[in-house]
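For this depiction, one protein chain was excluded, whereas all remaining protein chains were kept in their positions.
Think of it as A and B in the order they're written, each chain with its own count starting at 1.
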Amino acid sequence: MSQGKDEGKLEDLYLITLRNGPFAHESFSPSEDLLNFLWNECKVLVVGAGGLGCELLKDLALSGFRNIEVIDLDVVDVTNLNRQFLFRQQDVGKPKAEVAAAFIAKRISGINIKGHHANIYDQPREFYKQFNLVVAGLDSIDARRWLNETLIDLVETNDDGTIDVSTVIPLIDGGTEGFRGQARVIIPKMSACFECNLDLFPPQISYPLCTIANTPRLPEHCIEYASVILWPQQQPFGAGTKVDGDNPEHVKWIFERAQERANQFHIQGVTYRLSQGVIKHIIPAVASTNAIVAASCANEAFKLATYIANPLNNYMLYNGESGVYTYAFETERREECPACGRAQPKKICVSPKWTLADLIEVLREDTELRVKSPSLTVSSRALYYSSPASLEQATKENLPQSLDCLLEEGCEIFLTDPALPLGRKLQIFFHKCSKKNK
Amino acid sequence: MMAERYDRQIRFWGEHGQAALKDCSIYFLVVDDKETSWRDLGRNFFVDEDAVFNHRFRADTTQRLLQELNDEVVGYSQTVSIDRFLKEYSSEDRLLPIFVCCSLDEQILLKTSEFCWRHQIPFVYAVSYGLLGLVRIAIPEHCVWDAREEMVAQELRLSEPFEELEQYCNNFPLESLDDANHSLVPYAVILVKAFKAFMDSHQGRRPETREDQEAIRLLLRSWMRTPTEENFMEALKHCHFIWMKSLAEPNESLQSILKDYKTEMEGIQLQVDRKDRNLKFWILVAAVKHFVIEDGQGKLPLKGSVPDMISDTESFIGLQRVYKKRAEKEHRIIYQRAQYICKQVGLEENFLSPLEVFEFCRNIRSIAVMRYCSLQDEFQNNTVLKDALKSCLDRNEEDAYFYIAFRACLQFHHQQGHFPGQVMNGSLSSKEPSLLDYEQDYIQLAHLAEKWCKSCDIVKNEKLDATLREMCRYGGSELHSIAALTGGVAAQEIVKLVTKQFRPLSGWFIFNGAQSTSATVSLCTHI
């Protein structure tokens, strides 16, 4: 054992970062600095410590990333154990992020890994700002949209309007279902974002209400009847209690009612498992697909951080149902994407003493915006709605108010108008001039 | 507890898939004769520092740490060379259910795969090489019981209704139904009626031409009470069932399976004598074949399920019952035929359970048989490869060049004792720049590849040159993410082989991690 510990562990990574090759990125330059950067500086956030998250942590740790944080709100459930290999029976009930981080730290010495048992929505911008890369293994569309927008929001522009690349944090996003999955690379404000092609995600299956109510034919119809129609009628667990798919009592109640209905209509196939699946919209998950998609995400992270090869541009589909098949393609950035649309917040300079009505008049006269009946909100608070009438009534009291009573300097206003396909963000700056200058 | 742990995967491959996995994977065995090194710690998550300090074997450590994952599984390790393992193994009577080889040594690859081929053990090869990942499956014959390929259309026999279906349709006198009931007649019933009406008005002729199709559409529209009657809209959407080529008869691929020698009595007897692993499958195919010829008038057994369609509950459940009953009747005949075959070849009467038979009949339209080319053939006989690579390159799957480059690297390694561009363990730390230079190795590798290309009629082009250089750059290194991806694909394929669900990979899967693309080099005949 002549070899040193770290050198030995890093030997494969050194070899690939110290030599150039025809498939390397054009601006790749072989150097020891690359691994030093990975090893000492590059900070990665893994969002989600589930099926993908566990694999990701292991893959990133063994790809030379040594500063890793992981965030997840969940605790370990027994149904996780078939694929989330950092958890054991005795971990059931404990926070996933913490158990996962502890396991990685124990196995891989010298790693700097931190687990956050927390909600991603509750973290301040500064939390996300500290990372060089974010890798997400989430199953909820909502959380991915939020994360996507948060990273887009962090991108700053230089005075000349170009993007300040030092504020860009790439997002690598993976997802799986059965033997299918996808991996994608999002460079906020520079390539297609999650919101640009939200339609790539199929909507949830739902059944017509009248079928559920009157002509059930499938076991699913009976289960939906119990959860959508009977539950609100009978409120079996107290008024206002919503169906909780993780509460076995709730699932049992729905399963039993569904079974009664199925018996009444001679429909076969209502089971507890199916009931739970329909209520929770459970997606089947297998370990191998998670391994494949997470590994591919980690590979992209490594390429992004070192440029040993071109990072994926920008979407890879995986399908293992018949043979093994992948397809990489570029999704297009949408000019009018509500999250990363190319329009920057428009800077508007106003006097703090202007009234809201003055501001609206300025907006109406703006030749770039060309709005006719604008509606304005600031951090979800209504400033003024031109329509509908009831909101107009409720908000017109703001019109004669001076802006410094309504807004803070530098705040962002949402402007929507029938003439704007998506609405626009405005950033308000105060200047000293007391009169409205036309 | 058990079921809960596996809930998310049972939802995917079902209880019977999980049972197959359980039967097969109650134990695993790691064979490796090397001690754990620091380098292993950078590659493998299932080794630890303790193993390096205490000179433990990789096999032992990996076995121990994998074992922690699931205490329902028993792991073993053997720290012997693969030669010795194969020699000693053949004297044992317990057959391994699956064999996975991860060695970059050509000789080990050939030896292990030959061994598995001889014993009919499914062989999976999985390696990673720099940013390149490769998986290959080899087994003389793999039979898929349920390829889980969604049928484009359900087989409902609407244009050749069986007696019970015809009778059922008579319960729906379209003209005299009130509006409410009229709008709830299942489209299957409507289409049977439309088909009959067409035949009646066309001297018993089946609809064939475009005009016929239009006539049926017009007929359906004329029956609608309101322009948006939804069940009739569904009927219009599915009216091609009436003139489409019947799904009741076996399609081409199924026909060739039914015609296979293994469905004949001598074929089955031979398999019984050899204790072939697919014996059950072929007895069942033979039973279905007899059914098609003797009982089914050329038709396969019904699947027995009905897709959801607009209808009142009673009519739909009634329809379901008609199909299910008929299917059960047919499946029982096949069970009897299977029992008869078993008796003929000297097998016990309960060799096949009724459940197995019924399941097989339900999925008869998605069975498949895959016969692979052995690695021996592939490595020694270039004519097999030539076509495979050509069709791959014709599909523009340029990653096939990585296959050629990989083969050249294996050959290089066999001749030189190291991989092109490889830097010997530990010497990187000397920071000697000349160590990194791979030009000499590249020239030799290119020479090997050129010879190889010639024998395969492949033009050596710039893309291949670049690929060869890239392989020199990799120098036999192993990157964890690529290894993990390759391992994931291999694991998935093993699940397919064990559960006999889904179609496995038909040869080599090549993942190009530099460009995030992949290719499949098919070395398998689907029959």
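The rule is short, and it goes like this: contacts are C-beta pairs under 8 Å (C-beta built on N, C-alpha and C of every residue); 3 or more make two chains touch, one makes a residue touch a chain.
To be clear about the criterion, contacts and distances are computed from a predicted model.
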item: Chain excluded from display, named as in UniProt, from "Ribosomal protein bL31m N-terminal domain-containing protein", "Ubiquitin-conjugating enzyme E2", "Bola-like protein" or "Complement component 1 Q subcomponent-binding protein, mitochondrial"; value: "Ubiquitin-conjugating enzyme E2"
item: Contact residue for the chain not shown (choose from A:Glu126, A:Asp159 or A:Glu368); value: A:Glu126
item: Absent-chain contact - pick from A:Gly8, A:Gly53 or A:Pro170; value: A:Pro170
item: Sole residue of A:Leu34, A:Ile113, A:Ala309 or A:Leu369 that reaches the chain not shown, by the stated touch rule; value: A:Leu34
item: Hidden partner chain, residues of subunit A it touches; value: 27, 33-34, 37, 41-42, 119, 121-126, 129-130, 132-133, 141-142, 145-146, 149-150, 153, 165-168, 170, 187, 190, 195, 198-199, 201, 203-204, 206-211, 213-214, 228-229, 232-233, 304-307, 337-339, 373, 375, 377, 379-382, 385-391, 394-395, 414, 416-418, 420, 422-423
item: Residues from subunit B at the interface with the omitted partner, ascending; value: 178-180, 183, 226, 228-230
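One rule holds for everything that comes next: only the chains that are shown with their structure count from here on.
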item: Between subunit A and subunit B, centroid-to-centroid distance (C-alpha), Å; value: 33
item: Residues of subunit A defined as touching subunit B within the complex; value: 1-5, 7-16, 18-23, 55, 58-59, 62-63, 78-79, 81-83, 85, 88-89, 107-109, 178-179, 183, 214-218, 265-267, 273, 277, 282, 284-292, 294-296, 298-300, 302, 308-310, 312, 316, 320-326, 328
item: Subunit A contact footprint on subunit B (complex, rising order); value: 1, 4-13, 37-39, 41-45, 48-49, 52, 68-71, 130-131, 135, 147-149, 184, 308-313, 316-317, 421, 423, 425-426, 428-429, 436, 438, 466-467, 469-470, 472-475, 477-482, 484-485, 487-489, 491-493, 495, 502-506, 509, 511, 513-518, 520
